[in-house]
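Note that this complex is displayed minus one protein chain, with the remaining chains in position.
We call the chains A and B, going by the order they appear; numbering starts again at 1 in every chain.
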Amino acid sequence: MAPAFLILLAVLAYPILYTVEISFSELDLATFLPSEWVGWDNYETVLTDERFWHSLKVTGIYLAFAMPLQMVLGFAIAFLVNAEWRGRGLIRALFLIPMVVAPVVAGGLWRMMLDPLWGITNYLLGLLGVGPLDWFGDATLAMATIVLIDTWRWTPFVTLIATAGLLSLPQDVFEAAEIDGANWWVMLRHITLPLLVPIIAAAFVVRWLGAVKMFDIVLASTLGGPGRATNVINLFIYQEAFRGLKFAESAAMSVVVLIITMVLTAIFLRASRQLEARY
Amino acid sequence: MLRHLLHRLRIAGSIAACAVFLFPVFWMALTSFKQQRDVFTSPPKLFFTPTIETYTTYLRFADVPGRMLNTVIVAVGAGLVSIIAGSMAGYALARIPLRGARTIGTLILLSRGVPPIALAVPMFLVARNLDITDKHITLILAYCTFLIPYVMWLMRGFFKSLPKELEESAIIDGCSRFGAFFRIIVPISLPGILSTFIFSIILAWEELLFALVLTNRNAVTAPVAVAGIAADMLNGVNWGALTAVGTITVLPVVFFALLVQKWLIKGLADGATKG
Partner (left out) sequence: MSHLTPVTRRTALAAAAALSVPAAARAAVAPTDGGGLGTAEAPIALRMNANDAFAKMWQTVLIPEFNKKFPHIHVTIDGLPYSEHLTKTLLDLTGATPAYDLICNDDPWTPQIAQTGALLDLKKDCAAWTDADFDWNDFYAAPLAASEWKGVQYGVPLRSNMLLMFYNRTHYKKAGLPEPTPQLTWAEYMAQAPKLVQDVKGEGKVNAWAVSTYFARDQLTPTIWQAILNANGGRLLDKDGKAAFNTPVGVATLQTFVDLLKYAPPGAKSHVFNEELTAFRQGQLATMFMWGSVFRGTAIDPASTTLKPDEVGVQVMPVGSASAGTHRGIWSGEISRKTKYPRAAWTLLQWMSSKDGERFASANVGSFPARRSTLASKPEFPWLAPVFATLAQSYEVAQKGEMWRPRLAKSDAVQQVLADEVARATSGEISPADALKNAAGRIDKLRL
């Protein structure tokens, strides 16, 4: 399997090496190749740009709310969904739908539902005497809206992985524990959770790597606004590159983001290994 | 008695959660039967004169069936390649005590932290140099680069949670590592493998950025078509069309998932008997 690893590494590495090279250069738009070596210039520009730091902060806030919410919801729903009955397969299949709705449609759909003038949400809330809420116009609420849409879309992923994980748990262990008179809390704490640690960790890391890159939902719903309240880092990089054609500076930002993500992911991996080792 | 009640509650809970998550999808499907002037009304309309015009005329006009077919080819292709390569790699990471392999595996995963925007342009340049832009295989390969690391990592998790004794006894019985993997591990981990497979198909299904950059005409996928409808800057978004395409793109995946459900449970049954 070592050769396969190496090929994969090369295919993955080329675009990244290209990005790294561009980040130290001026990009010639006539060829899309680096033209002039400018050393750390692009990095200096990026790191002294207050907007870059602001976007990182926005991304951090989004991750801090979205990640735990999706993990807990995802596993809780998986527990519910796994109850054995005839409709289980259907429910589990239906749960996949939010993930498959193209991000552009998902963003537009939520805009439609949350719109203060025409949206069903504010209409229903209005009947209860709440609101009207400006879901996309208020800075705090807009961030909550982004977390909400993202959670709607990606909790099903956690559920998908968690149902499989719960299903493959060896049933005899539970039966034995039950015979020993263990209550559900003891079973959860001492049997289910330890057995699930590798799967929880894997789902977390994969969701985390997906969440870090989130920008399509924002692009399709708040456009990073109001002002720049939901301007997550990947949207910022996307706009600087594709709208502003500042590919070199975007490359520098990408490298910085890559390093930050790598460090954090490595910490998570380390933590999960320690957890795995402890049980 | 309490146990029975809990079971009922779980079922009710799962239905309720499903209803909440599906409401936006219901709204999407509903909207796809509305005329443009009925989409945004206050209060929102639940009852209206439905039209199937978008489905009958618009979708053909925008070549949605062709783009759907492209999406199926690309998603299934990328899903298959990555589930096979990724599971084997994941197994190696979970079980084979090779220090180098672990480091490389971790590196491959960590490399996924790079913003996709940074990869789109170099990917295009590579495809351009190889003269393979606008081909299905290009998208399949491009998707594999991000699917394989995810599959690898998820499968590593599933394999790790299996008791080691399983394949050890098989190996003692004279199976090779490979034999043990295919005969013991794969059947037992079927729920995990299928879930991960579904996940990779879904990721490839909804991917937009690479598809936008790497295709022009022949390999254009459904999300690109959707993006085009959504960005109609000349006459306003045709919400009927957008939601109709949204609804149609959802159906094949649900159908596929339903089809696979049986195997999900079957995998469990096999696992339970052998475990």
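Convention: a contact is a pair of C-beta atoms (placed from the backbone, for glycine too) under 8 Å apart; a residue touches a chain by one contact, two chains touch by 3 or more.
None of these values were measured; they are calculated from a predicted model.
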{"item": "Missing chain: touched chains present in the view", "value": "A, B"}
{"item": "Residue among B:V121, B:V151 or B:A222 touching the omitted chain", "value": "B:V121"}
{"item": "Hidden-chain contact residue, picked from the options B:I11, B:V213 or B:A257", "value": "B:V213"}
{"item": "In subunit A, positions touching the absent partner", "value": "10-11, 13-14, 17-18, 21, 24-25, 29-37, 39, 51, 115-118, 132, 134-137, 139, 142, 219, 222-229, 231, 239-246"}
{"item": "Missing-partner contacts on subunit B, residue numbers", "value": "35-37, 39-42, 61-63, 121, 124-126, 128-131, 133-134, 212-213, 216-217, 224, 227-237"}
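As a convention for this text, only the chains that are shown with their structure count from here on.
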{"item": "Inter-chain centre distance, subunit A versus subunit B - centres from mean C-alpha coordinates, in Å", "value": "15"}
{"item": "Subunit B - residues contacting subunit A, complex", "value": "7, 10-11, 13-15, 17-18, 21-22, 24-25, 27-28, 31, 39-44, 85, 88-89, 92, 100-101, 104-119, 121-123, 125-126, 141, 145, 148-150, 153-154, 156-158, 160-163, 188-189, 191-192, 194-196, 198-199, 202, 205-206, 208-209, 222-223, 226-227, 230, 237, 239, 242-243, 245-246, 249-250, 253-254, 257-258, 261-262, 264-265, 267-268, 271-272, 275"}
{"item": "Subunit A residues touching subunit B - in the complex, by the definition given at the top", "value": "1-2, 4-6, 8-9, 11-16, 18-19, 32, 77, 79-85, 87-106, 108-110, 112-113, 115, 117-120, 123, 152, 155-157, 160-161, 163-165, 167-172, 195-199, 201-203, 205-206, 209, 212-213, 216, 220, 233-234, 237-238, 241-242, 247, 250-251, 253-255, 257-258, 260-262, 265-266, 269, 276"}
